[in-house]
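Got a structure for you, questions after.
What you see is the complex with one protein chain gone and the rest in place.
Chain lettering (A, B and C) follows the sequence in which the chains are written, and residue indices restart at 1 in each chain.
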Amino acid sequence: MLIVMEKNATPDQIKAVEAAVTARGYEARPIPGGERMSIGVLRNKGAVDASLFLGLGGVKDVIPVTRPYKLVSRETRSEDTVVRVGDVAIGNGHMTIIAGPCAIESEAQALTIARHVKDAGAHMFRGGAFKPRTSPYSFQGLGLEGLEILAKVRHETGLPVVTEVMDMATFDQVESYADMIQIGTRNMQNFSLLRRAGRSTRPVLLKRGMAATIDEWLMAAEYIMEGGNTQVILCERGVRTFVHHSRNTLDLSAVPYVRRESHLPIIIDPSHAAGRRDQVIPLSRSSIAVGAHGLMVEVHHQPDQALSDGAQSLYPQQFVQLCRQSQAIFNLLDEGPTAHP
Amino acid sequence: MLIVMEKNATPDQIKAVEAAVTARGYEARPIPGGERMSIGVLRNKGAVDASLFLGLGGVKDVIPVTRPYKLVSRETRSEDTVVRVGDVAIGNGHMTIIAGPCAIESEAQALTIARHVKDAGAHMFRGGAFKPRTSPYSFQGLGLEGLEILAKVRHETGLPVVTEVMDMATFDQVESYADMIQIGTRNMQNFSLLRRAGRSTRPVLLKRGMAATIDEWLMAAEYIMEGGNTQVILCERGVRTFVHHSRNTLDLSAVPYVRRESHLPIIIDPSHAAGRRDQVIPLSRSSIAVGAHGLMVEVHHQPDQALSDGAQSLYPQQFVQLCRQSQAIFNLLDEGPTAHP
Amino acid sequence: MLIVMEKNATPDQIKAVEAAVTARGYEARPIPGGERMSIGVLRNKGAVDASLFLGLGGVKDVIPVTRPYKLVSRETRSEDTVVRVGDVAIGNGHMTIIAGPCAIESEAQALTIARHVKDAGAHMFRGGAFKPRTSPYSFQGLGLEGLEILAKVRHETGLPVVTEVMDMATFDQVESYADMIQIGTRNMQNFSLLRRAGRSTRPVLLKRGMAATIDEWLMAAEYIMEGGNTQVILCERGVRTFVHHSRNTLDLSAVPYVRRESHLPIIIDPSHAAGRRDQVIPLSRSSIAVGAHGLMVEVHHQPDQALSDGAQSLYPQQFVQLCRQSQAIFNLLDEGPTAHP
Partner (left out) sequence: MLIVMEKNATPDQIKAVEAAVTARGYEARPIPGGERMSIGVLRNKGAVDASLFLGLGGVKDVIPVTRPYKLVSRETRSEDTVVRVGDVAIGNGHMTIIAGPCAIESEAQALTIARHVKDAGAHMFRGGAFKPRTSPYSFQGLGLEGLEILAKVRHETGLPVVTEVMDMATFDQVESYADMIQIGTRNMQNFSLLRRAGRSTRPVLLKRGMAATIDEWLMAAEYIMEGGNTQVILCERGVRTFVHHSRNTLDLSAVPYVRRESHLPIIIDPSHAAGRRDQVIPLSRSSIAVGAHGLMVEVHHQPDQALSDGAQSLYPQQFVQLCRQSQAIFNLLDEGPTAHP
């Protein structure tokens, strides 16, 4: 951390800042510049809270230097983490496609879609049993019945299943049915849920918050890893911006950045980013091309009758095309030695 | 809802859309324009999900018309709601100031600050016992011990206390100690928590999410009201934008907008919006001047030694000034007949 | 346009709105709903200004329906526009790569880089002679000398050249040297410059403004086309968001959206979006995969000594890799019949 003093800061103010740094157990290193003094904060383990010094007299700015995360950092672990869900491997040289409906609506619906996506090449099945909905009057998911349908899908198709957990009350239940647990966008900083996920034996798919910086996202993953669960997959799904032509703005530069900063796998959810079907295939190709380890895509055999998010669900035949194009791009990159930046 | 067709939509596509509208139980009203057909969706109660029709053939756009909220809407209840916390009234002609430290650190700290803010004119005391922190390595609050200190503050000073609840596991505990329960920014769409708050007998202070639209915020309040709890106060605390010079961007036009759309009281938290002390007093004046029903402000007698958010905490004497200026502006507006737009 | 009335709007207010619509020369079509009246505005040519009706008594909302652009719209011209710059074709089935330094620094620098990028497969050369710089104290470009160097590059390598024009005073000069004229991000709504570009005989590369919606961007192109110049290429270069890990956030969903709405070609500038070298190649692959018609990339043989934007300039050997990977992805998509959505 670097504390930048005002040009006209007095020697007493500078001493007071140095004393405050020392009092917190750090070392203060004065760095005289041409026009003003700066003070380096050293001997810290992990990031230092900027607000400790920002309000002191004569201080103009406090600039963080150290990244706040440890366990998720590539500086802590240099090799890529590979997460295993049953026979499926996610990360480091594998491309994983997860597909299924937004919400589980019935056994027939789930099984029909699951067979479609399996045939097209999906590696895992997704489907919501507990649905976070903006409105209390919208369909909230089938709950336990939805989980039982997911178990049936796994049994019938052999596909591992991933589904979202919304709270502590249903965590054990979700954990006992799902092969991988999803923590959704709105819960990315639900710290109690993250701590519980840290004690889970299931891999966790952690979606990025709608306006989360990468640092905040990685710190959410840090909560899970700090609890002992090292099987974390990051999922970018678009951030909120001023843009109207897609529901969110897919932030694809997050992929090379996360791959440099962290050893965790990162996949993309183009369906929630786009919010409309006609952008999903282009964004899927784009996601694999930028270096993501996989995709999570919404597919429905009758999207016009879906109980939620029908507009962004692909028809089965579109999903076939998506898989074929994504696989082709992945194969192409995999051959080149510098494909993964 | 208005469904706008492509210019070259075929009669069959138009019929299919009308059929889809009817199949959902709504009435379809064709509206021929000069160049293209639009289809009105009528007889809906509450908002219609745009995604039901957005993906149909020949559809260019689906435009929501009805607001999605009911119970929170001024169209449902035209008079301002006044929330009562002990002797304190919030809303409709009252100006309420809530103040205290970011986190409860000790009994001595809490009592010292509480006496300061009471003397300066605060109506309620705030202080975190359970703290949502970006990092798992930061101070997480004193928990139950913090709640007991809050009870002591109330007993010693007579000030009602408000504190944040982070999860279901500690909800009962928080509810039994606090006079008002805060749901924080990161939990604005923690729907399980909102439902639990809907069953609470305590008033709820609902902070706006970091990137929430007003509609989403009001829908979160709708979850609470739908559960039976009508004592909800909205709290604007800044939204995330590209801006760096403050921690968040305080969205003050939310105040006239919310006051027009809803009957619920709305207050402002300038401390978290600013993130630095020197903007808190100007933004507080500004908040009262725009028509907010009150303020929630962080105050600390030794901000340089605070365990969290010291940089944005006011010194007690600054808080005196804040109260004096805010009250003066409030009095001034209160005299004019058109002060509250 | 749809005018939505308040639930409690009076018959007189409704009549006044209808009269206001008629007075502007449009037709007013009342659409009674279950709870409130809406009024359709018909017989308009082009978009109607929402502010004409938004302030009338009893009006809750005014919702635009018609797109504001005409000449750039795919509804006006259904086939893709192909822009030709010398022998180079841009749009509809061609992939065009434009490369070169941020700024022209010297003849030796420009020629060295031009030969590198030509060998690697670039189709056009880029380089700034007049540079828009945030600071008046930064290097502002070589001006006329830079233009002469560009002419020399074209003569030596055969590559057509594109360079930015900053104002009317230098427009004629730039026009006489450049094969294609670039209008930069900061000038996207410099309407005088757009009108001048509309009278130019040169194709125009129109960069998206830093916070421009697609509608605003297409309307800027409309200014140029309305002046008579139909040779316009759109260039997405990232928008400003809360994100820090890249300089801007590349908005790739703009590509399928623009390709659906407009017949104009759209290319991507990954260098300015990223702001750092290590994201440029992944974002380039991603741009071609999403369906863009080409790339504009900064390359420098000695980026550490560049006078501007060195951090985002690729080394020549990296550019070779970029071209190879981009071409491979393009070829792959070109084979599939549904590759371009």
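Simple rule for what comes next: a contact is a pair of C-beta atoms (placed from the backbone, for glycine too) under 8 Å apart; a residue touches a chain by one contact, two chains touch by 3 or more.
Since we're looking at a predicted model, the values are computed, not measured.
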| item | value |
| --- | --- |
| Hidden partner chain, touching residue among B:Ser138, B:Thr170, B:Thr241 or B:Gln302 | B:Thr241 |
| From B:Val72, B:Ala254 or B:Ile267, residue that would touch the chain that is not displayed | B:Ala254 |
| Chain B, residues in touch with the chain not shown (by the definition above) | 211, 213-214, 239, 241-246, 249-257, 260, 273-274, 278-279, 281-283, 285-291, 321, 324-325, 328-329, 332-333, 336, 338-339, 341 |
| Touch list for chain C against the chain that is not drawn | 20, 46-47, 49-56, 68, 132-138, 166-169, 186-187, 189-193, 195, 210-211, 215-216, 219, 222-223, 226, 240, 275-277, 303-304, 306, 308-313 |
| Residues belonging to chain A that touch the chain removed from view | 2, 4, 7-8, 29, 31, 33-35, 38, 40, 42-45, 61, 63, 65-66, 75, 240-242 |
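Definition applied: only the chains that are shown with their structure count from here on.
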| item | value |
| --- | --- |
| Chain closest to the middle [Cα centroid of all protein chains] | A |
| Fraction-based call for chain C against chain A, same above half, different below | same |
| Chain centre separation in whole Å, for chain B relative to chain A (CA means) | 26 |
| Whole-Å separation of chain centres (CA-atom averages), chain A against chain C | 30 |
| Touching two or more other chains - residues of chain C | 241-242 |
